[in-house]
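What follows is one structure encoded as structure tokens, with my remarks underneath.
Every protein chain but one is kept in place in this view of the complex.
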Amino acid sequence: MELAGLGAYLLFFLNLVGIYAIMALGLNMQWGMTGQFNIGIAGFFAVGAYTTAILTTGPADGWLGGFDLPFLLGLAGSIIVCVPVAWVVGRITANLRTDYLAIATIGIAEIIRLFFLNEGWLSNGTRGIPGIQKPLDLGNGGYLLIVLAFVAITYLLVEVARRSPWGRVLRAIRDNEPATAAAGKDIARFRLEAFVVGSCIMALGGGLYAHFVGFVSPEAFRPLYGTFLVWVMLIAGGSGNNLGAMLGALVVWIIWSSTEVLADLVPTALIGSESAFRVFLIGVLLQVILVSRPQGLLPERRPPMPGERRRS
Amino acid sequence: MSLIHAEGLYAGYGGVDILRNTHLRVGADEIVVIVGPNGAGKSTAMKAMFGLVPVRAGTVTYRGEDITNRPPERMVTRGIAYVPQEANIFPSLSVLENLELGAYAIPGDMSPRLEKVFEIFPRLRERRHQQAGVMSGGERQMVAMGRALMVDPHLLMLDEPTAGLSPRLIDETIERIREVNQLGIGVLMVEQNARQALAVADRGYVLATGENRHEDSGPALLANPEVAEMFLGG
Partner (left out) sequence: MIEVIQLLINGILLGSILALGAVGATMIFGVLRFAHFAHGDFMAVGAYFALTVVTVFNLPVLAALPVAMAGTAALAVAIDQVVYKRIRRVQPVILLISSFATALVLRSAIQMIWGSSNQVYETGIQLPWRIGPLTLKPDHLLIFAAAAGLVLMVHLFLTRTRMGKAMRAMSDNMDLALITGIPADRVIMWTWAIGGALAAAAGVLLGMDTRLHPVMGWTLLLPIFAATILGGIGRPYGAILGGLVIGCAMELSTLIIPGSYKPAVAFAIMVLTLIFRPQGIIKGAV
């Protein structure tokens, strides 16, 4: 690959890293901080992506659209639409723990995907919505700056939240729910808040994704890309640690991209399908990480309690 | 010679010691009762002896053999049976299946043991095809004890076998435990109903905050004014 091609690839690559870093941060708020096992990320990702696609595109041909709103309003729409969706999902799953919550959320995400797949008047069905523009006619380089700005904002937001009294309550819920309830905290409210905030961050990621690739269709929100990769990132990076979540996004995308190189090296006759081979590799890699280093690259470091000195 | 002997036990959960220098002994054929306030570490002491809670320091000796921190299945094959305080039956299995599983780790024909359990608890024979989870509290306690007896144990450890039972059933359960003991099985039990339990006990221990407070014969403990005031409601 010549240098220009490499540079272009790098820009493309970093955009995706940034978008996935945002989603990993959203998941970290739910799982890393609160212990909510959401594997319906793809659902919120899709809500965010479709909302901005509908709001910001020009005349639609048979689906809902033609609002032609600016980029930032589209993203704001992604988040605003996600609030009631996440709130309802959070409410109905309020009493479910780990496995049950996992099954329920993946079910809901699939319902959302089926909804976008089948309600052609809204989403143009399988054909998807094309023509989603980047703001200010930016290229991938300019857009990367926007994405990075959002990554920075999201990071600051979740990091502040993590260190705040609110974040401490979330962690207390995660580590010892009965004791936290006994201390008089409204567990259900804190849980729901964390769930909604985390989901809205995922929707923001979905919105940025839609403008980056310029096209949304239900295919993109299958559990592999929408949910699984994000989980791999968070677990690999270190759940509970926001820097870890972002590092995980980078590392996993590097690995994901290098599986492409690896797949190129192995004769196709041997592996049948290149994409299958890549998925195979990432699956095996994840197993290796889980078996050998389940705490991730950057394990959680708790912020000190008020008045507590950090032990060195 | 003592059947089981725990000496200087330190054990607890997640690095916090609940037991501190606890010692307990059961002689062959003895009934030994542990009493003490809630949270004293009575259940923890039993679990530590049975290998369910790691022992950090101290030893558990059973018939002259060091069994400290052995896994529970090794305890069972050596003839120690344990009935936990809660969740001590398999609720969706029948009475008979509960008993059969009690003998899982013990090789050989189990029908003589089953017969023995049915002799002690005739009620279980009548209801052997009943699903255990839907039975009354007293019957469930019988299933739990019956399950433990299927091990054909030398030592039976019971954690609060009369908890939640009516006064009549408490007396009956204690009587059954005495019968079991008369078959030559050593019994170590934790009891909240200290009066009835100590009345049949050869010896008793009073445990508080994980430490031994008193140790004496059952009647002597009952007569001890300090013990009476602390645990027997004056």
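A and B label the chains in the order they appear, each numbered from 1.
As a working rule, contacts are C-beta pairs under 8 Å (C-beta built on N, C-alpha and C of every residue); 3 or more make two chains touch, one makes a residue touch a chain.
Everything quoted here is computed from the prediction, not taken from an experiment.
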Contact with the hidden chain, among B:76, B:174, B:194 or B:207, goes to B:76
Residue list for chain B contacting the dropped chain reads 50, 52, 72-73, 75-77, 82, 84, 87-93, 97, 100-102, 104-106, 131-134, 147, 151
Residue list for chain A contacting the dropped chain reads 31, 37, 39, 92-93, 95-96, 98-100, 102-104, 106-108, 110-111, 114, 117-118, 224, 228, 231-232, 235, 271-273, 276-280, 282-284, 286-287, 290-291, 294
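By definition in this document, only the chains that are shown with their structure count from here on.
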CA centroids of chain A and chain B: separation to the nearest Å works out as 52
